[in-house]
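One structure is given below, encoded as structure tokens.
Yeah, one chain of the complex is gone here, protein chain that is, but the others are all in their spots.
Letters A and B name the chains as they come in the text, with residue numbers starting at 1 for each one.
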Amino acid sequence: MRYSGAVLSVRGATKRFGGLVAVDALDFDVAEHQVMGLIGPNGSGKTTMMNLISGALQPTAGSIALKGARISNLPAQEITRRGVGRTFQLVRLLPSMSVLENVIAGAVFGHRHRWGREAEDHAHRMLERVGLEAMAFAPISALTYIDQKRLELARVLAGDPELLLLDEWLAGLNPTELETGIELIHDLRGEGRTIILVEHVMDAIRSLCDNCVVMSSGKKIAEGNPADVLADREVVRAYLGDEDA
Amino acid sequence: MTASGFQELAIAALLVVLAAFIPMLSDGYWLSIAVTAMMYIALSTSWVLFSGPTHYISLASGAFFGVGGYLVATGMSDYDLSFWLMAAAAPVVATILAALIGLATLRLSGVYFVIFTLGLAEMIRNIVSWVQNNFLGSRGLYVLTDFTEAHIYWMLLGITAAVYLLGWFVNRSRIGFALRIIGNDETVARHVGINTATPKVILFMTTGFFAALVGAVIAPRYSYIEPNQVFSPELSFLVVIMALLGGSGRLWGPVVGVIPFTLVWEFVAVQFPNQTTLFIGLVFLLIVYGLPHGVVGRLEQLAASVRERRNA
Partner (left out) sequence: MDILVSGLLLAGTYALMAMGLNLQYGVARIMNLANGEMLVLGALAAFWLFVTYQVSPMLTLFIVAPVSFAGNWLIYRIFLRPLVRRSKSQGQLEVDSILATFGMSFALVGIMVSIHGEYFTYKYLSEPITLLGTTVALNRFVAFLVAVLIAGALYLWLNRTRPGVAVRAVAVDTEAAGLVGINVPRISAIAFAIGGAVTSVGGSLISTFITLDASIGVIFTMKALIIVIMGGVGDIRGAIVAAIILGLVETAVATLIDPGLTLAAAYLIFLAVLLFRPQGIFGRRAT
């Protein structure tokens, strides 16, 4: 595959679980500094697609390339080292470690090797970045839900990812928290990061994304800027069913 | 963190120096118990190096220990090699063995690893007796040296100190940090860029190295060795029990478990020789239901709640 200028190119990505096709021949590109929304009804294969990119799952067919270099079929740790960072749909933290250590974990083994003082300073900067510096030495059990989400994000940012995958990062937040959360992603966007966002919160999609890919039953049914895509008849039908369309 | 780290190291050094005087103060019965205790301290501390952070329960100690003892015995008895040569070679063999086992099992879920190590000592024992019976002639092996109990004790103390020092460094190194992350959540570990198999295999090899070294060093104590007896599955379990009883969350946890357990064990073995198996079972149950984080974990909990009450 030639380097087309896209940070991420997905071509024909397919994932089968036995007879079920969770992701069906998906194609899309993510350009640099672009925020792309991956949306679709529940069970449409969005999280599976994220897992294929991050290496948590191996695709059955198709290829995924990061800046022109093929990353599909590499183990997750190798993909991380090449610059893909992700959060998980259900927050995953390291419960026996402090907040700071959780972030250091992200800083040490990524594509830049930091250790000791350097890793610690870097982790503190990341905590500041997500507004969690005050909790640096707290145990994980002391964190509220949005703080846990912030911490996971700080851990991912600590690895200096070239591509950031946020899997329903805004899900489960209350209205005030949601505002804070959207603002935080807005800031990341302002920094010129390349992000793929799996999200159900439509306000967030509208205000954050440059581009959207809509999935339904594993297939891509629409692509384009959020306003157009969300007005698309087929997309509305996929979300709401035929009668409401 | 660094200050308390060096403080811990200083306390450990002081304890090692104090422990070195034990053979001067006692002999006979108590020295022999001290040798046994020191053996288990070395074994369970090296067990904790790997199993503490990862929570992978290794039952391979008996196999590696046996490799150490058997190689020393067969080398000295069958091939007239020196004790020192064999004591140096045995751990290397065990390390290679550990690497092979680790590569085969540690890429998979922890259950496979436990199961594989469960029968390991027994299987190696079977192979060794088969080789011994068919090719080398079935007879016992002699390990004759000039070592006294005190010498053996000091060697074991030296090994323990080395294990501890190594563990101290590992805990402050990238590999130790990686291991803690793996123990917390292996998926996260991979997604922060850790090649999870490597640190696990390396630390497991370290455990194998030290268990075989202990087996080699303790061999002269028995002078006459039956290949059948050095591969003891029971030893693997005793090491696990003592490490967990003390607490596998800290490098010095096992010491806290070994000393009382060895004393009680001696008592049970003498007073109720037929009930030792039952006793092991009951202690396992006590640990799971009463002391899931060991004595050290329980003490830390108490300390934390006292602090909380004081702050409140």
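The definition used in the following text is that a residue touches a chain if its C-beta (ideal position, glycine included) is under 8 Å from a C-beta of that chain, and two chains touch if they have at least 3 such contacts.
Since we're looking at a predicted model, the values are computed, not measured.
Asks: From the list B:Ala13, B:Leu85, B:Leu108 or B:Leu144, pick the residue that touches the absent chain.
Replies: B:Leu108
Asks: Quick one: say which of B:Phe65, B:Phe83 or B:Phe116 touches the chain that got left out.
Replies: The missing chain is touched by B:Phe116.
Asks: Which one, B:Gln7, B:Asn126 or B:Gln301, makes contact with the chain that was left out?
Replies: Answering carefully, the residue with contact to the hidden chain is B:Asn126.
Asks: In the complete assembly, which of A:Leu26, A:Leu57 or A:Val108 touches the absent chain?
Replies: In the complete complex, the chain left out is touched by residue A:Leu57.
Asks: Considering the whole complex rather than only what is displayed, give the residues of chain B touching the chain that is not shown.
Replies: These residues of chain B touch the chain that is not shown: 55, 57, 104-105, 108, 110-112, 114-116, 118-119, 122-123, 126-127, 129-130, 134, 233, 237, 244, 274-285, 287-289, 292.
The rule is short, and it goes like this: only the chains that are shown with their structure count from here on.
Asks: What whole-number Å value describes the gap between the mean CA coordinates of chain A and chain B?
Replies: Each chain's C-alpha centroid was found; their separation is 43 Å.
Asks: Okay, in this complex, where on chain A does chain B touch?
Replies: 54-56, 75-78, 80-81, 85-86, 88, 92-97, 104-106, 108-111, 115, 155, 159
Asks: Given the complex with chain A, which residues does chain B contribute to the contact?
Replies: 174, 177-178, 180-181, 183-185, 187-196
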